[in-house]
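Everything below concerns the one structure shown next.
The complex appears here without one of its protein chains, the remainder shown in place.
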Amino acid sequence: MTAPRTPGIAHGGDYHPEQWPEHVWDEDHRLFTLAGIDTLTVGVFAWSLTQPAEDTYDFTLLDRVLDRAAAEGRRACLGTGTAALPPWLARRHPEVNRTDFEGRRHRYGQRHNFCPSSPAYRDASAALASRLAERYADHPALLAWHINNEYGGACYCDLCADAFRGWLTERYQSLDALNDAWWTTFWSHRYTDWDQIEVPSALTEHWRGPDHTAFQGITLDYHRFTTDALLGCFLGEKEAIRAHDPDTPVTTNLMGLYRPVDYHRWAPHLDFASWDNYPPLDAPPTRAALGHDLVRGLKDGAPFWLMEQTPSTTACRDVNPLRRPGELRLATWQAIAHGADAALWFQLRASRGACEKYHGAVIGHAGRADTRVFREVAALGAELASLGGLTLGARTPARTALLFDWDSWWALETSDGPSRLVRYPDVVHAYYRAAREAGADVDVVPVTADLTRYEVVLAPVLHLFPDGLAERLEEVARRGGTVLATFLTARCDPYDRAFPADVPGPLAPLMGIRVDEWDARPADVAHPVDLGEVRADARLVFEIVLPRGAEPVGTYGADFYAGTPAVTRHRHGAGEGWYVATALDQPGVDHVVRRVLARHRLLGPYAAHPGIETAARVTPDGTRLLFVLNHHTAPARPPAHAAVTDLLTGRRHAAGEPLALDPLGVAVLRPQ
Amino acid sequence: MTAPRTPGIAHGGDYHPEQWPEHVWDEDHRLFTLAGIDTLTVGVFAWSLTQPAEDTYDFTLLDRVLDRAAAEGRRACLGTGTAALPPWLARRHPEVNRTDFEGRRHRYGQRHNFCPSSPAYRDASAALASRLAERYADHPALLAWHINNEYGGACYCDLCADAFRGWLTERYQSLDALNDAWWTTFWSHRYTDWDQIEVPSALTEHWRGPDHTAFQGITLDYHRFTTDALLGCFLGEKEAIRAHDPDTPVTTNLMGLYRPVDYHRWAPHLDFASWDNYPPLDAPPTRAALGHDLVRGLKDGAPFWLMEQTPSTTACRDVNPLRRPGELRLATWQAIAHGADAALWFQLRASRGACEKYHGAVIGHAGRADTRVFREVAALGAELASLGGLTLGARTPARTALLFDWDSWWALETSDGPSRLVRYPDVVHAYYRAAREAGADVDVVPVTADLTRYEVVLAPVLHLFPDGLAERLEEVARRGGTVLATFLTARCDPYDRAFPADVPGPLAPLMGIRVDEWDARPADVAHPVDLGEVRADARLVFEIVLPRGAEPVGTYGADFYAGTPAVTRHRHGAGEGWYVATALDQPGVDHVVRRVLARHRLLGPYAAHPGIETAARVTPDGTRLLFVLNHHTAPARPPAHAAVTDLLTGRRHAAGEPLALDPLGVAVLRPQ
Partner (left out) sequence: MTAPRTPGIAHGGDYHPEQWPEHVWDEDHRLFTLAGIDTLTVGVFAWSLTQPAEDTYDFTLLDRVLDRAAAEGRRACLGTGTAALPPWLARRHPEVNRTDFEGRRHRYGQRHNFCPSSPAYRDASAALASRLAERYADHPALLAWHINNEYGGACYCDLCADAFRGWLTERYQSLDALNDAWWTTFWSHRYTDWDQIEVPSALTEHWRGPDHTAFQGITLDYHRFTTDALLGCFLGEKEAIRAHDPDTPVTTNLMGLYRPVDYHRWAPHLDFASWDNYPPLDAPPTRAALGHDLVRGLKDGAPFWLMEQTPSTTACRDVNPLRRPGELRLATWQAIAHGADAALWFQLRASRGACEKYHGAVIGHAGRADTRVFREVAALGAELASLGGLTLGARTPARTALLFDWDSWWALETSDGPSRLVRYPDVVHAYYRAAREAGADVDVVPVTADLTRYEVVLAPVLHLFPDGLAERLEEVARRGGTVLATFLTARCDPYDRAFPADVPGPLAPLMGIRVDEWDARPADVAHPVDLGEVRADARLVFEIVLPRGAEPVGTYGADFYAGTPAVTRHRHGAGEGWYVATALDQPGVDHVVRRVLARHRLLGPYAAHPGIETAARVTPDGTRLLFVLNHHTAPARPPAHAAVTDLLTGRRHAAGEPLALDPLGVAVLRPQ
């Protein structure tokens, strides 16, 4: 089962016609045509209409919406709508409402408000999915199933506590094994009955919020349990759908670098991956790219769908800036460059009320086609249409892998010591950014991924280290590859127990070092690191490294460890193990990563052009397309790396001839 | 029914003799006489003494206090004392304690601690008021009834939930109307039974506190409901009083710019308005003035009572500075200049214990008359006495109105998007300040006010826009007036639904513009705005304006909207509509507002003298008094605007002759 089949890059977005009278729908479809919109996500928040009471289903709305879509030649991702409960369900079965981290049972409100362990919720959501599949499996407009919406959050109720205990029983089989894994002898926590185990919350093991826990082991396992509990909800609906519809692809929209849910556990169960791209305020372009590459990595490099992005502003942030002119186009092409086969907006028409009424939309409150945003979306729609289906199914030919690991994320950010200031995604992003800005395509993959296809493997702050990974990384080096690890990598086993061995534990042989101790300083303290050609700043954590075979590549320039290694390189077989013992600033990370990439000739043709991003995709017929994205608000004229044709303009460029990239401009280059 | 009748400006304050043995009372009255104090607010926190048990009333204390006051020639505002529960009531009827926003039922403690929907509280408070009125209606010392104290806060208990549902049923009549108003189709919230509606709290629609709600509609309505629920408590007591005392004026002390309660809904039920003036730390003088003018606007410009202010320090803040020498006098005269007919202190004698023991008082812990504060109060008392009753009943001849609207306050500050950094009172104050510092008298009025008497109407960030207001504002312009609106004005109807129309909705014709989109930036980003003669900075929100008849008055100087209008003017009839599309800094607002006032010759005679405030009052006999307040700590010598007599010194000044104002000095000028 793979992604839906479409003639070209799907273009459209979330559409909530139930909020308006039908005469507005006419106007909507007229504007959709103007904007080249062919794909609608519908039904995502319609539960209270499709099932207005426990025993009553009413498909009038969806019938009309889907029939209208089909009549106009559009297709739909049909939401099961189970992310937002109808009021009657919460009232009738109060246990479907979540109990929060503070131990408070909530009442009806908001969305993403269901207890994933509640039988009432699981039954009701699966029943609704079943009814929908029964009715619409063969509808001509049906393109894909969109189960629920942005799964996330956690519940701490008694039902979840019971389910957690069951999950633990299955995982550990015996209390001895559990006591050993969680290191419960510490602080007299040895459990003698499964019933003694409480969910880790503000009322039990936590203080100062979800990241401060007395026992990292139980907290880690609750993250895993929550991932599985939510997945269980998804699978309940998927199974209900499959009973009536064996073929239509099923997905749910993920959220990229979203800490609460380990998407690697979900990936096998998605027919295709899709995600909602809302990068942090003022983030560099590589932050969104990291999300794309992470989501592409879920399904072993298969194309994904960009299920949501805003055409202009968000609403939920303290400050919600506009996307500047050209940004929505550039962001969309970036998604496609990284593997998206669809470009969908949230949302097609702006809500009049509630908390997303100021969220950007293709069609604003006035319903106009002559707004800046509508014009840009329509122009992009035309451009996508002109490209046709060429990129569909194309894959990224990456030779660099970055290991991304939710377990390490959870462990690192719930660790007491050495520093609460180290944030997993920030360090990961720094290495990803360095590689991407150097022009390397990067696969962001789980620690279980097949590494035989990569020449460079980056393992930043991979705090938890599974069995066998060290051997697989050594094999990468043995055959000539380079493995890069950093401070706080390979510290603990998957139960967050420190290895009873020299740091970095199982990686020590490959890295050729021993870390004797580690200093930490507040964020305003920077130590210089001499990297030979450049001098960088380092912050937060400073591991003190004793070389055991490795040679220093960079040295600390301050404190009592001045002159000792901050970055090391160790020959191993035909390859190398690199260790970065501190949080270098971006120029420092750039320098180190470029040295590694250069060794493998993986620097891209525009590595010397800051702000020019490139990404390659190889189409099913073997054509290697190079996407060139100008993130500057000024024009750029980098020389063509080869004789190419720009598919967006039809222009041909000889090798070395300047490409003329507009501000925020894009080129899709095919070799001539 | 109007304010109490007094021979001059009432002078006195809160007095809690129940905290001391009676021999201290002797000393108190001796000091009151020294300080010219004639008015005592008593009984405000005496419930546990006047009703020591459910079936026991004991008026010994109040009898003595009132008899003593009468004997000494003083009069009293008699508090009903229902703002602070006695312990027995909370113990016997736990449901009188509030349930907070987090859903936690409180137990006995603090004050303002009663559930306004609780029958036990309503019954007990009305019964107490009834007993007091029965006993003291004819007491010679009785000057006014002071019901409860600083009403505020909200409760989220089940009694309130029931009452809220009843309130909603009355307001909407049908669930369809409610669903439509709250736009519940969004996020699947369509209610099918009134019982499904929960109070909007941290356990239901809110996250990150009271300002973040999934549904602005329900949260807005809960603010309105709370306003009405508290008003219901007030009315219950007032009715009980009126049964025994048809004549004595009734009030409660308000708190000026206090967000939780919409005082415009209360105004018709107050016989006279009164308030407690505790301006924010280091606020400019116009901040207190805005409070005075807002409270004066409650009763259509009738004089109000300054019910509380501190003679020296507050106690409840992190930092509690002293009022500098002269400040208590200046602040009192400012209140009078803006319409106060009374000047009362909190408090007359400092408490020895609990959380207000360090709150400033006329008489300190040592009971001395030779403190700086006592001397200043006594001097002021003498000065007030010397002025006599001249200012009583005088009214402010304002030709500028500022529309103040609690609905807009609530809506703006609970809005998701465009910016959480816009604070309603700050923007309102910026416009008020500009007008006041330019010397214009300003009426701060509700959106329902009669606008026919004004030449200039300011409508800053009036986010919610009621039916008919646009027409009334157009009428102002048609007859030659000027209407000024700002960014985020006229965005939504009273249910917080965005108008399905061009921004600024119903105001668009008067403003002659269309707002196409709006940018937001963090507080540290300033964009220059070219206003012709001056260049100002703008922050937070930047609306992009397409003129549709209006002419630009100022233009943005940065970002992709550089060169587009930031301020516009549109001729309409004989008048003008001005639109300010961004949050200008104070010099920018000053410039715009002065241009508007100049058009109507409303700049005051001291507009060019920063720090010199003027305010006019017209006495019942038609005398136009001009209060001149020197907010500098240096002397000032502005030229007299006309031939005048300073009533405080008796000095006469020819027009143009310098007034000699002391540091923080005051003059009350009568035309010769």
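Order of writing sets the chain letters: A and B. Residues in each chain are counted from 1.
Methods note: a residue touches a chain if its C-beta (ideal position, glycine included) is under 8 Å from a C-beta of that chain, and two chains touch if they have at least 3 such contacts.
Just so you know, these numbers come straight off a predicted model, no measurement behind them.
Engineer: For the chain that's not shown, point to the residue among A:T60, A:S174 or A:T192 touching it.
Structural biologist: Spelled out, the listed residue whose C-beta touches the missing chain is A:T192.
Engineer: Specify the residue from the set A:D176, A:D450, A:D502 or A:E551 that touches the hidden chain.
Structural biologist: A:D502
Engineer: List the residues of subunit A that touch the chain left out of this view.
Structural biologist: Residues 102-103, 182-193, 195-198, 200, 202-207, 213-217, 415-421, 495-503, 516-522, 540, 544, 559-560 of subunit A touch the chain absent from view.
Engineer: Touching the absent chain: which residues on subunit B qualify?
Structural biologist: Residues of subunit B in touch with the missing chain: 16, 18-19, 45-49, 52-53, 81, 84-88, 90-91, 104-111, 281, 312-322, 324-325, 350-359, 364-368, 371-373.
In this text, only the chains that are shown with their structure count from here on.
Engineer: Measure off the straight-line distance from the CA centroid of subunit A to the CA centroid of subunit B, and report it in whole Å.
Structural biologist: 49
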